[in-house]
Structure formats: C-alpha cells, structure tokens
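A single protein chain has been omitted; all remaining protein chains appear in their positions.
Residue numbering begins at 1 within each chain, and the chains themselves are lettered A and B in the order written.
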Amino acid sequence: MIQRTPYADAFTYAIMMLGFFLLLGPFLVVIAGASQTMQQVNTVPFSFLPQGEFMKNASAAWARADLRTAMTNSLIMAALVTAGKVALSACTAFAIVFFRTPLKHVFFWSVFITLMLPLEVRVVPTYAVAADLFQPVKSVLSLFGLDIKIEWNLLNSYAGLTLPLIATATGTFLYRQFFMTLPDELAEAARMDGSGSVRFFFDMLLPLSRTNMLALTTIMFVYGWNQYLWPLLMVTDPSYKTVMMSLRALLPSDNGIPDWNVTLAGSLIIMAPPVIVVAVLQRWFVRGLVSSEK
Amino acid sequence: MADIQIRAVRKSYGKTPTLHGIDLSFASGEFVVILGPSGCGKSTLLRMIAGLEDITAGDIAIDGRVVNKMEPRERGCAMVFQNYALYPHMTVAGNIGYALKVSGVPKAERERRIAETAKIVGLQDYLERRPAALSGGQRQRVAMARAIIREPKVFLFDEPLSNLDAKLRVTMRAEIRKLHQRLSATSVFVTHDQVEAMTLADRLVVMNRGHVEQVGRPLDIYHRPASTFVASFIGAPAMNLFKTRTEVETATVRLDGAAIPIDPLVAHALQGRDVIVGIRPEQCRLTREGHGIPARIDFVEELGVGRVIHCEIAGEAFAAAVAEDAEVAAGDTVWLSLPPEQLHYFDAESGRRIEFPLPGTDIPAARSSASITHPTGVLS
Partner (left out) sequence: MEKRAVFKSWWLPVLFALPQLVLILLFFYWPVAAVVNWAFTLEPPFGGAAEFVGFANFREALSDPFYWNSVVVSLIFATVGPFFCIFIGLTLALAVDRQLPGSGFFRFFYILPFAIAGPAAGMAFRFILSPERGLAASINALSPDLWNPAKYGSHALALVIIIFIWKWSGYTFIFLLAGLQSVPRALGEAAAMDGAGPIRRAIDVQVPLLAPTLFFLLVTMMTEGFVGADTFGIVHSVTGGGPNHGTEVMVYRIVDEAFQGLNYSGASAQSIILIGLIMLFTFIQFRFIEKRVHYK
C-alpha cells in the first residue's frame, strides 16, 4: 500500500520509543545501578550511565546471597519442572486424542479443572501432602480403620520442589491442539505399516512435536525459574534454596549501609537466565504463549 | 495374492447405518474398482477391509481367513491414502522402509529392498528428500512404494489420484495399471471418478447410499446398467432418462407428444406399464425434419472429437452426441431419432433395469421373464 503519512509515522515512532523507555527503562536503571559505586547509586538525581563496577558488585552479591547454591538449585528445579511438564503432558494429550475410550473425557476435565485451582488457595494442604506423600492414602485408609506406618517426606528435596509443579493443563492443551491438527491418515498409515500405538507415539508424534516441545520448553523454563511461593514454603534447608528466595538476602538491611548497587547486581544475575531464554528463543516463546491460550 | 470375501457386511455409526448388507467376492489377482458418489460408503467398505474401521455385522475374509477381529498389520493389506499420509519428518527412504523397520527387518536387507522398490516407482534419486520437497506426483509414488515394499496380498487404494492435476492423473492411472500387471496382487481401488473406474477395473462395483447397485465388467455395466442410478452415473454426458408409458397397440413410448417406436416384443412384455426409458447421448441420431423428436438446441458443447448438443425435451435436460461436422447451433431446432435397439428400460418405481431375453427367444417366455434384475451380483 503506497501512502505518505509523515505525521502518523512520527507519532507511531514516538509511541514506540515511549513504550521502549517505559518497558526497558527499569532494565536500564538496574544495569546502570548495578555497575555504579555505592555513592553513585545513592546520588540524587540518579544517573542512567553505566559505570565500571559491575563485576565487583556482582561478586559481592554472589557471596552475600550464596548465589552459587541458589542458581544451581534454580537451574535444577527449572530443568526438572520443564522436562517433567514437557514429557507428562505429551503422554496425557496422547491418551486424550488418540484412544477411543470414554475415559478421555475424564482425563481432559480433570486436567482442565486444575487451571482453576492455583497454589495460593490450596497451599496448606498441598504443603501437608509434600510433608508426607502418603498422607492422602493414609487418610483414606483410616476411614476403614486401617493404619499404615509409611511416610515419605518431600520437604527440602528436589522432588518436593518439582513434583507438585509438574502437572500442567497448559502443556497438555498445547499438545492436544497440535495432535488434533494432524491428519487422521497419519495414524492410519502407521497402523497399516504395522505400527502399534506406542510405536506411533515415539516414531511419529514425538518427532513431529519438536517445535511444540521447544515452545513449551521456553515458557515452562521461565515458569520454573520464576517460582516463588512454593520454594518459600518447602525449603528450610539453605542448601535447597532457590534464587527467588535469595532476593531477600540481597536487600540492604533496614538500618545498614544502602549498598543498592550490590542488590541490583545480584537481581540482575537472577533475572538473566529467563531473559536470555526469552530473548534468544523469542520466536518459540511467543508461539508457546499464543498457541497455548487458544 | 489372495481373494476377498465380503459377506452381509453392515456398518453403522451409532444409530445411522451407512452400509446395508454388502455381499461381494473378489478373486485373487483381480483389479476391482469401487465406484460411487461421495458418501455412498465405498471408502468405509475399503477401510473395513483394511482394518481401520470396525465391522458392525457380517464377515470379511481374506484368503479364506475371517479378519474381522484382526489388527491392520495382521491382514496383509497395504493402503494408498487420498492425501498420501506420508510421514513428514522422514525421508523418502524412511517412509518407504518404515513398515520393514517396524517388523524388524535388518538394516542391510531393508536398504536393499528400499532401493529396489524406489526403482520400480522411479524414485531412486530422491531417497534422501523429505516429502515436503517433492511434487504431488512424486509423493504419490512414495505412497505407492510404501505399499509395494511390503509385498502385500492385497492393495487398497482410497481415491489416490484425486489430489493430482488432470494430466498427472492420466499418467499415474497408467502406472498403477502397469504395476498391477507386474505385481498382480489383488487390488481394490475406490474412486468417484468414472473414467478412472472404467479404465482401471477388471471388475467394477457401483455403490450408492450404502448399497451395491451393480457389479460387473466395466463394459457390461456401461451397456447394461442395472438401475437408473448406474445409468446416469456411468458415461459422460450422462444417459438421457425420461419417464413414460408404453403403448402396446402402437408399440411406442410417448415423449413430449412424439411417439417413439420400440421393439413390439418389449411393448408386449411391458403391458402398458409406466417405465423409465433411457438412451445414451452417443446413440441418438440426427434425422430429417419431420421425423423423430423435435428439439430446440440450448447450447452446443465442443469436444473436439465431436459435439454434444444440449436441449430440453418434456421438461428434462436432454443431450445428444453428434459428429464434429454436424451443422448445429444454439437456437436451431433439430430432429432426433432414438433407435429402438439402443433403448434401456427401467422400472418407474424402483429404478431397476427391466431385462429382456436376447432376440431369438419366443414371445411367451419374453412376457413372463420381464423381471427386475437383482442388485447384488456375485463376482468371479
């Protein structure tokens, strides 16, 4: 379309620039502050110019909040949560889409309803289950007067950090959506070629789902890395704490020295992994977001 | 090679019946085409042979074994799908060899057979390509190769040519026919295209609304359609059909005021019944003014080898094929004669063909044997 609209174009650029500074401004402040000295960071008015102190601040933050442990734990947690979600939701969607069983509706709805049950509203009993995985079984058995003596405590463990977060309606629906777009004949051709359902899953569905998996992996990694409430409750042992819990340790104490440069450097380190994922794999991230909400 | 027996097979989806008791029998090595309009149940029948669809009632036997409860892989059938259903993430070689891989054929043996099969369909130079990088015809060949490599007892084709352009369709038709001559496996080919059906079939099965209308050799069906449905479905342009009453005294049928002479024996046999009379456009003749039926031409279709004139007689569309040098133009009135020996007669109620004994038999026999043919013939 040929058109010359200089004013509208200028206006458009002005809006885009404004949006850029509103949305990216905080990053710029954090980056600038993280690279300044304590005096500089506390100067009024604040200077947006980055200085050369970042490495120094970063290593101070690294030590103060024991970021090595926290980063490792968060990485393990995000990786496990992501892998679990990507794998289990594929299996569930396979069961829902490709089998002729009335149970598929049960599967679908029981996964769907989890969307309406955020952690915050079931936090205490979920904690109780994590404290003893067999508690539900025991409670049911006690109705019949039975008493068993097994216990499996997930508190302060990677299993406890990840297992309650792995069930995913979003992932299941993403796969389901994709499976529905495959032509019926694909499965039929595979059946004619002698492939059973399990073989079809591994030989056809999984390789064909690669782009979906990548999309899901990006959004779930960000999700896993950014978990806050659950680790906060679960973990009392410092060796299992995650980055979101170290944020607090980074804050300058109320009456202490206001070394916000160190705090900002630390939070920059904590923010970096998901930002890198979204920046580098943006195509997949966006695809995952948009298609999982349909 | 195997024969296929289909006995009283029914199919219902929930309460809706789609196949109402099909009885068919295909001989070993035969090329059978199942022809019918969309929704007639032909694909369902094919998919039941393949094992992709449950059989509601009745039996299907391949090579004498009832296969109703067997998985597709146990039936020894290979299938070529309408949209090819190639595995998009596998190479051509991977697609062709997948069935062998599943059944655990060792790699070396597999590769040898893939190469061999690819050569048959002329794909030896494309083995490493993905389906997305192939043309429609090449994809079609991959689908065929995938079926061939299994050395199946039965080939099933589900409208495999309908996604190709007209020219390629003709080529592939010839190739399928050649392939059948070479492999001579029993083949069942489903299509809605009558040209495809006529050119490919040893035997033709015409289906409509979940029933078999007629079974026979293509030419037999063309010359002696068992019902008005078959008559109008096979042949292009379609057979002209008009409902009328026979007059025994004059041995004529009336068409738009004009009396058309018919065989007196036939007139006798029909005893003044209401019938549907049919004549193929290519059997109509132009005749002198004042003879036959007058018809005003609506438009003329040029076919190159001849022309088809379209007109309206007694409120029904009527077509007649004439030579390419016939001087006809839209708006002209022509006179058509309908040779009595080329007329087909169908029961006005059921649409079933009314069959007469061949010339030479005596009249009383002809009278009593004016009967309605039964739809389900048994082949072989």
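Following the convention adopted for this analysis, a contact is a pair of C-beta atoms (placed from the backbone, for glycine too) under 8 Å apart; a residue touches a chain by one contact, two chains touch by 3 or more.
Note that the coordinates shown come from a computational prediction; the quantities given were computed from them, not determined experimentally.
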Task: Neighbouring displayed chains - absent chain, whole complex - done: A
Open item on the list: Can you tell me which of A:Q51, A:T69, A:T114 or A:S157 touches the chain that was removed from the display?
Closed with: A:T114
- [ ] Write down which of A:F178, A:W225 or A:Y240 is the residue touching the left-out chain.
- [x] A:W225
Task: Interface residues of subunit A (partner: the chain not displayed) - done: 1, 3, 5, 8-9, 11-13, 15-16, 19-20, 22-24, 26-27, 29-30, 33, 41-42, 44-46, 88-89, 91-92, 94-101, 103-104, 107, 110-111, 113-126, 128-130, 133, 136, 163-164, 166-168, 172, 179-180, 184-188, 191, 196-198, 200-201, 222, 225-229, 233, 244, 247-248, 250-251, 258, 260, 263-264, 267, 270-271, 274-275, 277-279, 282, 285-286, 289-290, 293
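We take it that only the chains that are shown with their structure count from here on.
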Open item on the list: Using mean CA coordinates as chain centres, what's the gap between subunit A and subunit B in Å?
Closed with: 58
TODO: Using the touch rule from the top, collect the residues of subunit A that touch subunit B in their complex.
DONE: 183, 185-186, 188-195, 199, 203-204, 207-208
Open item on the list: Please output the residues of subunit B touching subunit A within their complex, sorted ascending.
Closed with: 50-52, 71-73, 77-79, 81-89, 98-99, 102-103, 146, 150
